[in-house]
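Apart from one protein chain that is not included, each protein chain of the complex appears where it belongs.
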Amino acid sequence: MIIVMKQGAGKEELKKVTQRIVELGYHPHVIHGETRNVIGAVGDERGKTVLQSLETLPGVESVVPILKPYKLASSEVSRVRTVVDVGRGVKVGGKKLVVMAGPCAVENEEQIVMTARAVKEAGATVLRGGAFKPRTSPYSFQGLEEDGLKLLDTAREETGLAIVTEVVNPKDAELVGRYADILQVGARNVQNFALLKVLGQLGKPVLLKRGMSTTIQEFLMSAEYILSEGNRQVILCERGIRTFETATRNTLDISAVPVLKEQTHLPVIVDPSHATGHASLVPSMSYAAVAAGCDGLIVEVHPDPEKAASDGPQSLRPDDFMRMMTKLKEFAKVAEREL
Amino acid sequence: MIIVMKQGAGKEELKKVTQRIVELGYHPHVIHGETRNVIGAVGDERGKTVLQSLETLPGVESVVPILKPYKLASSEVSRVRTVVDVGRGVKVGGKKLVVMAGPCAVENEEQIVMTARAVKEAGATVLRGGAFKPRTSPYSFQGLEEDGLKLLDTAREETGLAIVTEVVNPKDAELVGRYADILQVGARNVQNFALLKVLGQLGKPVLLKRGMSTTIQEFLMSAEYILSEGNRQVILCERGIRTFETATRNTLDISAVPVLKEQTHLPVIVDPSHATGHASLVPSMSYAAVAAGCDGLIVEVHPDPEKAASDGPQSLRPDDFMRMMTKLKEFAKVAEREL
Amino acid sequence: MIIVMKQGAGKEELKKVTQRIVELGYHPHVIHGETRNVIGAVGDERGKTVLQSLETLPGVESVVPILKPYKLASSEVSRVRTVVDVGRGVKVGGKKLVVMAGPCAVENEEQIVMTARAVKEAGATVLRGGAFKPRTSPYSFQGLEEDGLKLLDTAREETGLAIVTEVVNPKDAELVGRYADILQVGARNVQNFALLKVLGQLGKPVLLKRGMSTTIQEFLMSAEYILSEGNRQVILCERGIRTFETATRNTLDISAVPVLKEQTHLPVIVDPSHATGHASLVPSMSYAAVAAGCDGLIVEVHPDPEKAASDGPQSLRPDDFMRMMTKLKEFAKVAEREL
Partner (left out) sequence: MIIVMKQGAGKEELKKVTQRIVELGYHPHVIHGETRNVIGAVGDERGKTVLQSLETLPGVESVVPILKPYKLASSEVSRVRTVVDVGRGVKVGGKKLVVMAGPCAVENEEQIVMTARAVKEAGATVLRGGAFKPRTSPYSFQGLEEDGLKLLDTAREETGLAIVTEVVNPKDAELVGRYADILQVGARNVQNFALLKVLGQLGKPVLLKRGMSTTIQEFLMSAEYILSEGNRQVILCERGIRTFETATRNTLDISAVPVLKEQTHLPVIVDPSHATGHASLVPSMSYAAVAAGCDGLIVEVHPDPEKAASDGPQSLRPDDFMRMMTKLKEFAKVAEREL
């Protein structure tokens, strides 16, 4: 950590800061500059936000962290890329791209089984579908809950696809874990630390979505919560961030893919459906995500989008999804991946 | 809801959309424009996001909601301003401004009792202090949990101040509710709907903080979750939003105060400490918040900020808080409020 | 335009609003809703922001525009895609992707000619290089001005590449136009309407960069300024928007590519160098941009980035650029484009 002193701060103030650095267990290292002094505090600062409080001492202008605050998620700590083994032959983070597809919400058996068959035929290996739905409005459809999980199970039996579905309440984690192959943490829960801890203890693969205003560093800190409880099976998902632009539902931060690939060993997938909010934009954003180097996609597909209980406008019809997958295979090949 | 048709959309497409509007239980009303047609769908659209799915029909360009999606939170529905009775003589939303003050986290008995006495002397009527802490890093201090709640109880007994403290896991709501006078939902949990529902059922006053990237409309929808479960005791708190600016920790959206006052009957308070992240900015932002018409403040005060377990840089020392309160009384008077 | 009346607004208020709509030359069309009335104002509203002022009349809650405000830039008005003929055999917007490459700033003859040769060999057809530099700091290198333009001319003579270079002051437009094949408007000048008008009159191809906080609609309005002066040779460039994320210099809004392709007939290129700010991210973002359907790229290349007068960290070395172009050709082919 670097402590920047104010211009004109005196010797006494400098001394108090260096003393406090020593008290906190770090080694102070003063650099006398032309217009002000700075102090390097040498020691492992990760997770030690207490150093930040030096900012309140007289003569201190600011405290600048140098190290990234995460450890287990860091590509510096583990240089081997993590491959998450989901079961049913699906591995996320290897040479093969993983496409997860299905409706926003599980509505009934016909809908989910029909969609499962269609997305499998197109090349998806994981079925998505919400049973517990975090909806902005209390008056919107909240999901079929355990009945929805059972329908997902039926679709899995019919098709052999693995299942990813969301969990919103820590108390439901075990229940959802009995049905799901991957437990999804939604964007709104990315800093629901109570939920992250429970999922860290559960030990099943977790799909962690980036929040609408989560920095990449905070995103990796949320992953760190799961990892630090002993669960290394974490898949990161970029799904668009909130910006001033309203032409799309969110702004897909596609540069997050290579940035995450530099900073962490965890696999990274992309959700072009929630990012854009419009079905017509999903294929081009899927191609872009694969070209940028992601490990997979999670895409909304619904047999009848205009009657969907939620997120109709961003759902692809099965035939559009099929066409997109055909083109995607070509892009994957150039990206030296398989699909 | 207004459905905007594409330029060049034909009669057949228009007919299908109007049919679907009727099927969904609304009355279509076509306006033939110069370059395109628009359809008004008459009926109560609040919570009926299903109309949005019309966007997927051929010939439709966009679907524009007209009504605000919340009901119980709306100042149109209830024109009487809500006054939340916290107990211990504290009412939020009346003529008297309510100042809640205390440390970010409860650390030990001496710290919390000393702070409680100091803030009471300065004019605060509610003591804040975290026992369950949602921290970005799993390696940061996570709070004293129930022990912290007991220390808050001790401070309350010593001073008569009411207590506000955060709850982060739905399963802890009852426990926290046994100790707290007001249960706080933190910014990161503003769309933790499982938590909001439990608090709606618990029936105790709730302090709901706006999330870092929550629009005012979404904020009121989160309040609606609590209200729709039967709990009308909701206090809203603006605490800064995430923007590109890094000179402050967040950007205090002070215009949210009059906007909320127009749109809802619920009381609105402001947190200048988390918004700015720097103690030196807290007094001026407190004055501004009162001048803008808020119903109260929640401010971090710590007897020894440079040794605080968390959020030291934004905590006021007791004597600075005292000075600020003196000035604040003058501003309150001009704003036709008491303090 | 849709005028939404307040709940409880009376007949008299409704009457006054409809009268004013008629006075302004539009046809009012009232829809009586369940909880409030809305009025459709039929007529060409584009550019007529005067309707917005109805918001100040008693009983009006809000005024919602329906039509996009641009005409000449709209894909509804001109369904034929514009191909900008830059000269020297370069056409932007056709089947062939156009790659513009070169240093941030022209520094000296050796630097610019060497770079020009290298980027030409790799497949670029346009040389970029700044002679007039808009720098955030008055103490930073401001460019060689006309001497820089002459050096660009030399490099063009040596290689046959077309030249794109920035103009920052309306009074220099003619001078820059004498040397440049394409005049660039930088992100900071996207709403410098005095400059846009002059370039509209000059008639040479213009490369218009999106501003850091320019919405897509505002971006097209800026293009409309140039088009409405009679110059149809406009190339749009997405170059990253300002968000809360700091891992990259800006956030590349790659979904702007398909959105612009839907809304306008103008060609769209992408600048991955300014968007990311880091050379290591440029190749993956270039692949993504081509996969998303852009018409070309503008990329910073410098023979010696660590000695660059500006923007060193985001400049590719010539050999890295060569490698990227090789891969890019494969992606272009899958995107059904040539390079």
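Worth pointing out:
In order of appearance the chains are A, B and C, and numbering begins at 1 in each one.
Methods note: a residue touches a chain if its C-beta (ideal position, glycine included) is under 8 Å from a C-beta of that chain, and two chains touch if they have at least 3 such contacts.
Just so we're clear, the structure is a prediction, and the values are computed from it rather than from any experiment.
Only one residue from C:Gln7, C:Thr35, C:Ser78 or C:Ser213 touches the chain missing from this view: C:Ser213. Even with one chain removed from view, subunit A keeps its contact list with that chain: residues 2, 4, 7-8, 29, 31-36, 38, 40, 42-44, 64, 66-67, 76, 242-244, 246. Contact between subunit C and the absent chain runs through residues 20, 46-50, 52-57, 63, 69-70, 134-140, 168-171, 188-189, 191-194, 197, 211-213, 218, 221, 224-225, 228-229, 242, 278-279, 305-310, 312-313, 315. Of the residues in subunit B, those that touch the hidden partner chain are 213, 215-217, 241, 243-248, 251-259, 262, 275-276, 280-281, 284-285, 287-293, 327, 330-331, 334-335.
Throughout what follows, only the chains that are shown with their structure count from here on.
Homomeric contact subunit B/subunit C: same residue numbering on both sides for over half of the interface positions.
Closest to the protein's overall CA centre, chain by chain, comes A. Subunit A and subunit B have centres, each the mean of its CA atoms, that are 26 Å apart.
Centroid to centroid, with C-alpha atoms defining each point, subunit B and subunit C lie 38 Å apart.
Residue positions of subunit B touching 2 or more other chains, listed in rising order: 242.
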